[in-house]
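Note that one protein chain is taken out, while the other chains of the complex remain in position.
Naming follows writing order (A and B), and every chain is counted from residue 1.
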Amino acid sequence: MLEIEIDGTKLTVPNGTTVIEAARSIGTHIPHFCYHKKLSIAANCRMCLVQVEKAPKPLPACATPVNDGMKVFTHSDMAVKAQQGVMEFLLINHPLDCPICDQGGECQLQDLAVGYGGSNSRYEEEKRVVPNKDLGPLISTDMTRCIHCTRCVRFTEEVAGMQEIGMAGRGEHSEIMSFIGMTVDSEISGNVIDLCPVGALTSKPFRYTARTWELSRRKSVSPHDGLGANLIVQVKSDRVMRVLPLENEAINECWIADRDRFAYEALNSEQRLTKPMLKQGGQWIETDWQSALEYVGNGLKSISREYGAESIAVVGTPHSTLEELFLLNKLSSALGAGAASFAGRYADARLTKAQQGATWLGLAIGDVAQSKAVVVVGSTIRKEQPLLAQRLRQAVKRGLNLSIINPMDDELFTKLSGKLIVRPDQMVEAVAAVVKAAAEHKQQTVPAEVADVVVSDDARSIAKQLVAAAASEGGRATVLLGNLAAHNPRAAEIAALANQLAAVTGATLGWMSEAANTVGAQVLGMEAGNALVKPRKAVLLFNTEVEFDSHDAQVALATVKQAEMVVAFSAFKHAGVEYADVLLPITPFSETAGSFVNMEGKLQTFNGVVKPLGDSRPGWKVLRVLGNLLGLEGFDFDNAEAVRKAALPQGEVGIAAKLNNAVNGVVVTLQPAGAGLVRLGEVPIYQGDALVRRAPSLQKTRDAAAPMVSLSAATAKQASVAAGDKVQVKQGDAQAQFTVAIDAGLAEGVVRLPVAHPKTVMLGAMFAPIQLTRA
Amino acid sequence: MTVYVKGVVFDGVDFDDPNSWNIDAYIQRGGYAALKKIIAEGITQDTIIAELKTSSLRGRGGAGFPTGLKWSFMPRSFPGQKYLVCNTDEGEPGTFKDLDIIVNNPHALIEGMIIGGYAMGITVGYNYIHGEVFAAYERFEAALEEARRAGFLGDNILGSDFCFQLHGHHGYGAYICGEETALLESLEGKKGQPRFKPPFPASYGLYGKPTTINNTETFASVPYIIREGGQKFLELGKPNNGGTKLFSVSGHVNRPGNFEVPLGLPFSELLEMAGGMRGGKKIKAVIPGGSSAPVLPGHIMMETTMDYDAIAKAGSMLGSGAVIVMDETVCMVKALRRLSYFYFEESCGQCTPCREGTGWLYRVVDRIERGLGRPEDLDLLESVGKNIAGRTICALGDAAVMPVQGMLKHFRAEFLHHIEHKKCIVPGY
Partner (left out) sequence: MSDLNSGLSPDSLAQIDREVAKYPAEQKRSAVMSALRIAQVEKGWLSADTIKLVADYLGIAPMAAHEVATFYNMYDRSPVGKYKLTVCTNLPCALSGGAEAGEYLQKKLGIHYNETTADGKFTLKEGECMGACGYAPVLLVNNHTMCNHMTPDAIDRKLAEFN
């Protein structure tokens, strides 16, 4: 510990603390622009110059480590003169037209200029003008305002992992830009908007739509991935105008992913469903809630009477709130239809049966990065879990050994210590190889079901890393399963082997939950899987678009098309217009109170930030009325909190009791790789849920580009196709045409073609055999 | 042209012989004897550093830091990789000594670096060479190849356990890379933007490893010191200003060139060696240590000796030893305008005071030169200068300010005349 005195106040700080951090700890604010606690120190803005006893020159507080006995003066004549001098330099080439700047009112330069700037300028030369840059659909530029703090540059390089933004040129001609012709494509790019202390980088979708002082700020929770990023939703006139991160070091730190930030555009979409609608004689007519719900109630009763309650399927998604899913599940049970289902992309029914509880991360989010070795099994992790991927990237810099077992070798912008890249139908065998290697390494009996697997050097090295990390002092090893494992047709076997791997190596096993409430849905006892794989008479679709949210879009579509009654509870008009009989407008997360249970089992509640749009109503209210209308017991709730209480009588304790990643009774049967081509059909980052699909700016990003057929060079050669060729793709009877791209990170025989996209819904299952012919 | 009087750096070099640079010629004039002696006699690292301290050799790049002391800072027992770096990024206006060293006596530098590597327990070195003198880079690479073939460089040098690899790295047009941390950044393949210090290169240098950086002339002086002894070197100069120094004399003299002379030589003698004032004109001013050093009036210089202490006492700096001589025909406003433009052009743009301030200085001086100056402009220049100096990451900010301050100190009347009469006091150069 070191002693320091700041403006007369004595304090002790740990070794390595900088002056700016020490000052912050006692509430002394030292003005700064380039310094940011999550970024490397640049010391380039010079705004934080302070006087340090015995130093002849003022020193930058951000880069000056505390020495024992140091005396710092942040407001002395020397310090203030230095700060004023820097402010003058920052302003000589900065436009002084704050009223027309989008950052006006929330600009650090503007705020500090009030305190340190002069009232008039001594600079009478022409001001610098810098051309704007095209950084893509999310970030707007006004580069003349840039003060060259390089926060954005450091963010892309250090946090996002790839230097997409740089400072080109030299001296006064330096300009912040992306590489010529390239946009900023990181899935967490929007954070540079928050980092920019001036109006140089601003939100493109938000630009000039509101002033900061017109906005009210409300807390919320991201409804997208399983992390549960904390949000500040900014609202004007009952309309969500902007979403910013709410800092929560334990969950999202100070960042949010681009989908957390920009998906709000969907909330104000033209596609919002605002009136209950009934299809009569093939025509959709708007109606009132009473009529619509009575229609649904009567329909359910008669179908139940005629065909039995088991002919009714109740389908939800893990993007809905706990309160909604609780009542949905309750309704399903009360109707006699059993548990409602919630994860339509799961395809292995054995997994649901074998699970011993709600699968979860297995540890706290922050603890993942404390591991010394992590193996990610089956995940496009940057796209599935952008912020968790970011945490792992930082941990790798601190010495974490990160390995992957994946059906593709995507750029993760971090150093990998090992990788097994296999066909999707060989994921089980790949994990089995690491299990066998680990058992051999620990000189334990090799489990019989993996005894025949061939162990590669890579598998051996991954196993050794896990064992070493788990055995190291205070060490931790973690095996993380992702969506590509969960959606795999042999998911149960992957899970069983992952459990074995954790047991043998001493690692912790975790699931990186697909969606905001995947854990919550399981805690409620909902059925993970797709209920639409067999014919049904009545289908209730809650916040579900079957063609995007199912393992096999065509099977699910066939089911809803043959059903006698399909009821779609939805915030949007969607393809249900084709197959549904009733459309019931429920609100998105922003217009209802509710809660999500994130991947670490944390319950996060939130209130609606704006009023329900039109006649739409929170899902839990709609279900309450429907339950009552059907004469079912226990549907009387006054508010969402009451629903939550019923759903979780013991609160978080009740959640914790149900978290369990063990699986029982799964028989692992090693199989040879399939002979033909196999599809690798992941869900694209901006197709995962109803909101991102309808956020126009996200849909303009490179990540949302039209799907292509990606093949390794060898596979392309075998198929006699080349990059840019058109190919006809066939799954069963379904076919469609795509353009070929070469992806060197794919195993031989793999045809990578995403699902959950309008351009691919006519095809079949995610990881099924596929054929390819030159078009 | 290069003239040496008491040779250290150019000991025995025959400037008329085009092959005098090569390894055979170097060995013939006693080259690599120091290295052989070290290896053969197993001279210790401590002994070498002590010898350097005795010699009172001070860094020839401009800062004048005692070399022996610098070498002693290197954590010799540090277990990981360490680096030795030579700074041949010579771009300070007026300086052209390193060019002559590399072209005419590259092996003295190479031998000096090998000895440095030995003394500090370093196995890898780089020499960063100014991009504009590409022939010097090629000459250095050729000399390295000779040294490797002769067994002076590489693994198990002269049959010992000592290994040292040395490579050339060229710049490509950025004055700032002469600043040692900018040079390291550039060597790492980045923009040459100086690092904030601390940490200093001795603990966090190239690739984050402990690194010692010296100037070309400094390294090239080392073989002589080891061969002849530190005391002999010291006696060539005067106390605290040991040895000889290369002075690059440019401007209005009859024989511009490099002159290797003992430190402490009267300026008047140096001027005479450079052939005296061109056209017999009167001396007006001298910048005695490269463009970043404050200008001194000619009459002050004529009373001064050429060593670190005397020049400092006269109000300037010996710096890199670049002596820019100006005669009575020079307009000081125009001269300053060109220098200010240089610093504006060469500012790396990283930190605010330098990026914004150097352009401001230049524009005000330019305005005065164009007859658009205002009476308050001189105060403005001084004020802007004060806001730059001492507040930047590296010394380029100070370097940009010093010429302004020096000019205003000694030639204020000339600037005032410009402002008042909108024209120069002398006909331009």
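In this section, contacts are C-beta pairs under 8 Å (C-beta built on N, C-alpha and C of every residue); 3 or more make two chains touch, one makes a residue touch a chain.
These numbers were taken from a predicted model, which means no experiment stands behind them.
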{"item": "Selected residue (touches chain absent from view) among B:R195, B:K238 or B:H252", "value": "B:H252"}
{"item": "Sole residue of B:R338, B:R367, B:K386 or B:K409 that reaches the chain not shown, by the stated touch rule", "value": "B:R338"}
{"item": "Which of B:K82, B:K191, B:R227 or B:R363 contacts the chain that the document leaves out", "value": "B:K191"}
{"item": "Where the unshown chain meets chain B, residue by residue", "value": "1, 81, 90-96, 98-99, 126, 130-135, 167, 169-175, 186-192, 207, 248-252, 256-258, 291, 322, 324-326, 330, 335, 338-339, 342, 345-346, 348, 429"}
{"item": "Sites on chain A contacted by the missing partner chain, in the whole complex", "value": "157, 162-170, 177-182"}
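Here is the rule we use: only the chains that are shown with their structure count from here on.
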{"item": "Whole-Å separation of chain centres (CA-atom averages), chain A against chain B", "value": "54"}
{"item": "Residue ranges of chain A touching chain B (in the complex, touch as defined)", "value": "41-47, 49, 56-58, 60, 63, 65, 82, 85-86, 88-90, 92-93, 122-123, 125, 147-148, 167, 169-174"}
{"item": "Complex contact set, residues of chain B against chain A", "value": "174, 191, 196, 198, 344-353, 355-360, 363, 380, 386-387, 390-393"}
